[in-house]
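Here the complex is missing one protein chain, while the rest keep their positions.
And now, chain A:
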Amino acid sequence: MATRQTQGLARLMRAPAIILLFIWMIVPLCMTLYYSFLNYNLLNPGMTSWAGWFNYQYFYSDPAFFEAIGNTLILVLGVLFITVVLGIAIAMLIDKPIFGQGIVRILVISPFFVMPPVAALIWKNMIMHPSYGVLADVARFLGVQPVDWFAQYPLFSIILIVAWQWLPFATLILLTSLQSLDTEQMEAAEMDGAPAYSRFLYLVLPHMARAITVVILIQTIFLLGIYAEILVTTNGGPGTASTNLTFLIYRAARLNFDIGGAAAGGIIAVILANIVAVFLMRAVGRNLD
């Protein structure tokens, strides 16, 4: 099949799609790069001038910058930890044949279908609200002071909401992986005298390594850009306690109308995301071979 002629033809046929994708990627990137070197404020759009590295210096020297990077990492790692651990547990539970399996599986998956702002608002107003949230009711029932989640533990609250949204995704991927585990292998391990936790440790976990890697990679891509949940709940606060990099850029662009500064932040975020990607591929990428 792979003669020189067919390869050439294949390259030609692929070209339009690849060129389109390339343009799709490169034009916004170049524009962002260009804006990041301009003094460009929407309050005064006529007065654009060349800024050099000023936008980068300004963004970098923002006291919220390092806090935002820290928050971004905590958010990503926290959600990853919760979704992977709970995802494995739930996947193993719903893999067992139980009564009403179909309905249980649909229920488990359904949070994924709720749009992020809607989910965050429900959590904010109906679950975590200090006066009429469900958690406050529980606290009062137990006779303790209700927790004002978004004021006291803003970042943790957001981690909780985002983890709730991504748990179905992790569960689903891990469940399919679990279902492809050879039952004869498990039986062989049983004959070999491996108790349940050893079977989990030596057979189930290594078998799921690839699926766990996929979950981590895909979720990281999306979690680096978490924004809607922060906007509708804490609005980045109190102060900058729950501001991540994406939200910091949003603040620059939409609250300060500073297009140049926001573009510089965007470029920094892209660079940071690539650094994370390199580390991630180093750490878990070999599972994909």
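Throughout what follows, a residue touches a chain if its C-beta (ideal position, glycine included) is under 8 Å from a C-beta of that chain, and two chains touch if they have at least 3 such contacts; residues count from 1.
One rule holds for everything that comes next: contacts and distances are computed from a predicted model.
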| item | value |
| --- | --- |
| Per UniProt record, name of the chain withheld from view ["ABC transporter ATP-binding protein", "NADH-quinone oxidoreductase subunit J", "Ferredoxin" or "Tryptophan synthase beta chain"] | "ABC transporter ATP-binding protein" |
| Omitted-chain contact residue, chosen from A:198, A:256 or A:274 | A:198 |
| Identified contact with the non-displayed chain, of A:42, A:85, A:126 or A:188 | A:188 |
| Residues from chain A at the interface with the omitted partner, ascending | 182, 184-185, 187-195, 198, 202-203, 206-207, 209 |
